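Complex shown without one protein chain; remaining protein chains in place.
== chain A ==
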């Protein structure tokens, strides 16, 4: 089944996961023991302050797609669906900082909606370091200020980090506090996502007449 979700997290991104055991095009790429995860990131031309000419296919979109794929390969139980492909499409409608985090959170919900088995939620948040203070969830203005930025994707139950990426220079003494700020924010996101999913399941089961 397909699943879709729209996360409004200052960067709205609907993610869509289509039918599970489906091979598109290259049968040769099918893996014999697990599912292939394919992520595509696309940002609308009107999503940023300056009009973006190439919505997908440029370097940043490819890099983002790759990061998302790596994140979800860590979380999805790919061994349960060999020789098939899972496509995750993320579309950013408005970007105001923290796009990677918003994409991951939206894609988590979409994958859950599609019924694809996952180890745990994947919750992400960005963090930075300005004026000796660790800040969580940077906005576009804060990102553009040029300080160090960290993107963290967490599997909350086990506390395992699925992806961690950092830009610019940061002294190792400060790394602990910035990581802590990002992890705390990611856990807050997890509480929110968990509540939303449970409510949705409750509503859906009422509609089905259980």
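To be clear about the criterion, a contact is a pair of C-beta atoms (placed from the backbone, for glycine too) under 8 Å apart; a residue touches a chain by one contact, two chains touch by 3 or more; residues count from 1.
To be clear about the criterion, contacts and distances are computed from a predicted model.
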Per UniProt, the name of the complex member that is left out, chosen from "Very-long-chain (3R)-3-hydroxyacyl-CoA dehydratase", "Proteasome subunit alpha type", "Exosome complex component RRP43" or "Gap junction protein": "Exosome complex component RRP43"
Residue among A:42, A:70 or A:84 touching the omitted chain: A:42
Chain A, residues in touch with the chain not shown (by the definition above): 2, 4, 6, 14-16, 18-19, 24, 40, 42, 44-49, 51, 55-56, 87, 89, 91, 93-96
